[in-house]
Structures are given as C-alpha cells and as structure tokens.
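With one protein chain withheld, the remaining protein chains of the complex are depicted in position.
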Amino acid sequence: MKKLKMALAAFLAGLVLVGCTTGGATSIASSAAGGTTPPPASTGTGGEKTVINLALSENITKLDPHDIFNFPVFTACWMMYDTLIATDHEGNYSAGLATEWSKSEDGLTWTFKLREGVKFQNGEDFDSADVVTTFQRLIDTPELTCALTYWPYLESVTAVDQYTAEVKLSEPFGPAEYAFSNTWIIPNEAWDAEGEKLWTEQKAVGTGPWQLDEWVDGQYTHFTKYEDSWDIYETTLTDVYLRHILEPSTAINGQLSGEIDAYLSTGGVARDMLPMYTGTEDKTEMVNVDVGIFHYLQFQCRDGSVFANEKVREAFSLALDRQALVDYVLGAGSVPNGIFPEGSLGFDSSVPAYEYDLEKAKSLLAEAGYNGEAFTIYTHTGIPMGKQLLTAIQDMLTQAGFNAKIEAVEVSALNNIRKEGTYDVFLASNNYVSGDPYAHINQRILSDNHHSNYQDPAMMQIIEDSNKAVDTADREALLKELNAKMRETYAPQITTDQMQACYPINYGVTGLQLYKDGYINARYVNWDPALVK
Amino acid sequence: MPNVMRFILKRLGMTLVILFCVSIIAFGLIRIAPGNPAMLVLPDGAPEEAIRAMEVKLGLDQPLPVQYFRYIGGVLKGDLGTSIIYKIPVKDLIFQRLPVTFQLTVITMVVCLLISIPLGIIAGSRQGTIIDFSATMFALLGQSMSTVWMGILVIYIFSVKLGWLPSMGYGTWQNFVLPAITLGYPVAAQVTRMGRSGMIDVLKEDYITATYAKGIGKAVVYTKYAFKNALIPIVTIVGMQIGTYLAGAVVVETIFAWPGFGQLIFQAVGTRDYPLVQSCLLVSAALFAIVNMFVDILNSFIDPRITLH
Partner (left out) sequence: MDKKILFSRMLKSKFFMVGAVLVLLIVLLSVFSPFIVQFDPVTNSLKDRLISPEYFASGLSGHVFGTDDLGRDIFSRLLLGSRYSLFIAAAVVLVAAFIGTILGAVSGYFGGVTDMIIMRLCDIMMAIPNLVLAIAVMAILGPNIFNLIIVLIVTSWVQYCKVTRNNVMVVKNAEFVKASQVLGAKKTHIMFRQIFPNVTTQLIILISQQFGWTILTEASLSFLSLGVQPPTPSWGNMIADGRNYLITNPWMVFAPGIALMITVLAFNFLGDGLRDVLDPKKI
C-alpha cells in the first residue's frame, strides 16, 4: 500500500511538473495565463459602471495597425490610434490628427497641417516626424496590408516643419482621402526604439482615448482610459474589454447572463438566433443597421468554362430568388442592384434590382445549349451565412435545370482554388471600407487576382479611369458606368444580397458608432444609467 | 530505484525517436495541404507578386529539406519558431494556451475519478442489484454520447433552461462545470465499467476469500485488495485520455468558447500557420508520451508483476 501511495504521489507530481513547465514562460499575458483572473465585474464600487464588455465575433491575431485584415482589429485600432483624416464611413471626411489639408493641382502632393499639443500614450509628442515614420514604413514594407490595399502610388513623405507634413504620390489617385483615413499614425520614437516589438510584445501606443493594457489571444483585448488624449471625453468608464467569442450562441448566453453589454458580431447576429433574447426587451435593444456587407458570386469565365457564356450567367442570376434569400435565409437585408451596395460610392438608385424569373432562366439555359454539365460552387467556412446561402442557392439552381454541387472549404483551400482559378463559381462576401469600392474593383476585377479570366477591355478601362479621377463626382459617374456594364454582362461577379446587421446592445450603452460599411467604432463608448429601464 | 531510472531514460530515448518522426509527419502533412500562409497574411485578393515576395520573406521558397532542417535546428536549440499569422514566438502562444487546457483536463479527471471509481467498486461488489444496474446504464449511456450532442444538451439544460451556469468562456469555477461534464462523462463511463468488471473478476479469486478468513473487514478488502487489481486498466485509460485532452479537446473547446490548446491547433491548421502547426503537434506528442511513461511507471508500482522495459 505504501508503494501505491508513492506511485500515486509520483503520478500527481508528474502532472504538476507538466503543469509547471506549461505555466513557466508566459510573456504574452502573464496575469491571465494562470487562469485565475475572473471576468471583471460590470460595476465598480458605489454602483457606478466602470467596466464595459463588448463581444466581437472574430479573433484578433495581431495589433499592427498597418497589417490588419479583420473587423475586430479595426475596432481595436479606433480605440487607440488616430488617422490624419477622420471619416464618417459614408464618404465624408473631417479633421483628425491633421487640422487642415490640401492637394496640389496635379493631385500628387498632399500637404497636412498637424494638430498641436497631441501626446502619444507613452508621453511622446505628436509631430510631423511621426507622420514621416508612418508613411516611410509603408513605403519600405510594401507587403503590409495597409500599403497593399490603399497605397499603390506612395512615393515619399517629408516633414516641412514640426507641424506640417507632405506626402507625395507617383500617380493621381482618386481615393486618396479614403486611403489617408485608413492609415493610422504610429509614434516615431517608440518605433525607432522597439520596431516590430510594438505589436509583438504588446507595446503599441497611439493618440486615442484608450490605451492597450493587454491582449490575450482567443479571449479578450483590454483597454484602459488614457486621460491625456487630445480626444478624451467625459465618461465613468475606466476599462473596455473587447471579448472575442467565436460561437454565437455562447456570446448571446453571455449577454443574457450579464457578462456582455453589447454583442457586436461581424455582419450582425443571425436573425434566427434572436428568439434567444425573448424576455429581455427592457434590457437589450436590437439595433438594426444596413451594413454594406454583401455576398457575391464570381464566375470562371475562361474559354471552355460553362460560364464563359453570357446567357448561362444570366440564367444563373435569373434563377436566384434573392428576395427569398433575404427574407428567409438572412432574415433581413435587401436585394441589391449591382456590386455597389446602397451607401457606397457608385451606388445608382436608378438601376432596378436584380430580377428573378425562373422560366426565363430555363429558356436561356436551353438557348445556351447547357446540357446539365456539373459544376461546383465553393465558399469558405468563414463567410457569414455562406453555407446557408449556398445550400439555398443550390436548390434554386436545381429548379432552373442547373447541375450544381456546393462545397464549403477552409479559407486556405479556397485561396488556393482561387489562385489556381480551378473553380466554376465561388461565393464570397465583402464590404467597402468607408464605402469606397476601390480595393474590391481593383484587386478582384481589374487585376483579377482571383482568376476569373474575364476579359473585357472596356470594363477594365473604366476602372483604370476611375482610379485616376481625382474629382469625386467624375469617379462616381465612372463607377456607375462600371456597375451598368457588370449588370449587362453578369460578369465577372453578381451579388446576391446586402445584409442588414442586427446588434443587440444593452440599454445604457451609448457612443458606439455602427458604421454603414460594417465596421464598429467603440472609441467613444459610454454608459448612461438614465437609459437603463 | 535504478530500475525506474533506466526505464525512464530508455523511454525518453524512444520518445525522442517518435517525436522526430512526428516532426517529419507534421511538417509534411501541413505542407501537402492546399493553400499557404503567405496568402493569409496578405489581404484577400493581393496580387501574385506580393504573394511570391511574402513566400520569399517567410522562407517558403526554399527547398523542403532546407525548410525542415531550419525548423528542426531551431527546435533543438529550444526555438519552436515564430507564428506566421501572429508574428509572435510559437512558444509564447503555446504556453499561453496550455495552462488553460491543463486546468480543464486536471479538474475533469479528478472529478471524473471521484465519481466513477466508487461507483465502479459499489457496482462490482453488489452485482445484480439496482445500484449495479444503474451504474451500468450510466456507463453505457456515457460511452454512447457524442461530445457534440452532449455539450449542446448540457448548455440547453443548465444554461438556457435553468440558467444555472455560464455556457461560455473562461475565468471562474462556474465556467469549468459544463465543459468538464461534457469531457469527463465518457471517461467516467469507461472507468466505471472497468472498475466494475475488475471487481467482479477479482472477488472470485481465492486470495480474496483467504483475506475474509483472516477476519479482515469487507470494506478494507474491497478497497485495499480487490480494487487494486482493477486499477491497472483504469490508470492506463486515464493516462491515455489525459494525453488526448492535453492535445486539446477541439470540439468541447469550440462549443464552450474555451481558449485552449485544441482551438489553437485547429485554427493553426486552418490558416496553414506552418511553424505553429508543427510545434503544436510536437508538443502534444511529447505530452502524450510523458503522461504514458508515468502511467507505465505507476502501473509497475501497483502490480510488481509488471516489469518496466
């Protein structure tokens, strides 16, 4: 028996040993790694709410403001960073860290008058050196998402004086203000001292009213108030937690039990889940926003492909009962009239919505000589509502006489399929940051990086012209022309819906900016006890 | 103890060989999978030149053997690589997630054994009674429960309908209850059954009858002598399960939004984060091997007839 006890002790010691080694070096999140930190109480002493918990539906994988690609990172960046030009995400621009700006006659040189007296969260003063550091980093590191997405023509940046900076472009660039409004300014001294460690070791600092305290992978991003921010506002809140909860039912249960104050799921909460909130009408408000997130289908138009034929594409589009998709699958939203959703640049209200005509689809298919050739529609598992939409779409296509299979693959696999161009059709979703479709039409249509192999020189010329149109009205006209052309040819993409997001937000939470491009800015989040019912 | 030491050394040596093979398999598997991480660190729809430049930057343009030896060379020096997606050392990521999973595993196992061992003993020693029947049913049901179904069921009952326990997240003791039940029930079921059949077998043996003759009480006989015999298969199974759970119970972690090791591996495979996948598999294989080594040592203490070799 003694031996047995010893053996058990040895076994337990072994377990503890394993535990210790795993609990050893925790440089990312020392306090949370032990796992003993309870979730912060929603109210501080005296009943005043000091902590707010916002649930987001995606993870953050890094906090580099120039290398971001999902919705939560935008939300995190708005908490702590600033841009030279601010935007309302509906095409209007206002002063940010720059109080005034002007562009030269040829549209190549942009001059910014900078705000004075701004301090970074590490105490560093903001001046033109920081602007230079930021844009120089984009010039030096062209593979950063920010550089790739917004800055094809960035040439140089100079500090004219301490509070004046100048950015030079190599080509006239229509969406320049949009690009400036998406480029967050980083501090030069901290960057020189730390470099990439700013993001890899959680030392990121900006000029916004909230500063990063800690990011715990898969759990939360915690911000504390930065009192010396130029943009500070009156609030009782001292801590903001962005909680990354991937399972929707989990997040909703969290809100029902009071652990979450607002559930800001990308694209909103699926309508079918809203019954879970039954009985909480006096506690939680359902805020509906027409977000510019849309689903689109891209055709493989290579010679020999079924979809090289315009009639087949038209039949495909006619077979889709988009109203049913919106009403029953998504539960809300609207039927689009092209690739520019309402609220984005290029939206043309005079164009009618896509048509649904099953009989016409069948006759077009017969005319086109389609003989039941099988094809596969791909999507990836991360597309919101993608699988459900595709299952419904497949059924609609079958009724029209198409022989469609569907496959929901991992995002990496879909990337590969698109790179090789080995798809027939794929379903994806997108949204236009600040309502500007520049990135979408350039990367996915003009450069054809997803390899639809659709060739239409006239269409491509329109896109090129729109990029160079420095005057917004000219650009808008060109984009409308592009939309008309795409509607006419059903190539290379058609859209299926424009989503309406539903965000369940508890009464009392104020100051959330739910933008029409699907992004969420919680920088001015506040708590008003008077609103609690 | 020299015997044990020799065994441990031998086992560690063998583990190293297995780990080496696992590293090759992990390296190969994730690279055969279509798609590569260079495309995921760039924005969706990035031009091909950018993708190629990123591949060069990440060293993915090198021949596979070069990439492998670079990686394994790093591992030998204690460097598990840098995550491509997170851009932070893999070691940090793993050490952040492992304790979370570790806590869940240990709590699950302790609770599970506290319930299932007495249950197994009682059922086995009272064969044919209502208690025995209930315990057997409890066990059979447990072995037939899909984690997926079980997880959703307990959320439905305890969170949605009764509102007693949180259905998600991590932090307080309440958060442990539902995942631990889901994870532990099938193991508890297995242990109960093994305990039961072990008891039944052993109670028939002559030496047990002999102990009665010596006037030793029933309770002592059961716990001290009879049960000891049923312990070996139980320890083996529990060891196996601990190893598996440490590698992450992906499904349970997904259902309960539990930020554990399994989620990390699942996510890493999805994003083709090569260094992260490779090192996660290596670490989980190593943990599995270590736990199993302890199991063998423990078994040899329980039953001296088992020799360590």
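Note that the chains take the letters A and B in the order they are written out, and that residue 1 is the start of every chain.
Heads up, the rule we're going with is that contacts are C-beta pairs under 8 Å (C-beta built on N, C-alpha and C of every residue); 3 or more make two chains touch, one makes a residue touch a chain.
Bear in mind that the values here come from a model prediction, so they are computed numbers and not experimental data.
*Asks:* Touching the hidden chain in the complete assembly: which of A:E214, A:D290, A:E407 or A:D456 does that?
*Replies:* Candidates A:E214, A:D290, A:E407 or A:D456; residue touching the omitted chain: A:E407.
*Asks:* What does the interface between chain B and the hidden chain look like in terms of residue numbers?
*Replies:* Counting over the whole complex, chain B touches the hidden chain at residues 14, 17-19, 21-22, 25-26, 29-30, 32-34, 140-141, 143-149, 152-153, 155-156, 160, 243-244, 247-248, 250-251, 254-255, 262, 265-266, 269-270, 272, 277, 281, 284-285, 288-289.
*Asks:* Of the residues in chain A, which ones touch the absent chain?
*Replies:* Residues in contact with the chain left out: 248-249, 270, 272-273, 275-276, 278, 324, 327-329, 381, 387-388, 390-392, 394-396, 398, 406-410, 412-413.
Keep in mind that, in the parts below, only the chains that are shown with their structure count from here on.
*Asks:* So what's the Cα centroid distance for chain A and chain B, whole Å?
*Replies:* The computed centroid separation for chain A versus chain B comes out at 36 Å.
*Asks:* State the interface residues of chain B toward chain A in the complex, per the touch definition above.
*Replies:* For chain B paired with chain A, touching residues are 33-37, 39-48, 50-51, 53-54, 57, 85-88, 91-93, 95-100, 102-103, 106, 155, 159-160, 163, 166-172, 224, 228, 235, 242, 246, 254-257, 259, 263-264, 267, 270-272, 287, 290-291, 294-295, 297-298, 301-302, 304.
*Asks:* What part of chain A is in contact with chain B in the complex they form?
*Replies:* Going by the criterion above, the answer is residues 1, 3-4, 6-8, 10-11, 14-15, 18-19, 22-29, 32-35, 37-39, 59, 61-62, 64, 67, 69, 142-143, 145, 148-149, 196, 199-201, 216-219, 243, 245-247, 249-251, 253-254, 257, 259, 276, 410-417, 419, 439-440, 443-444, 447, 449-450.
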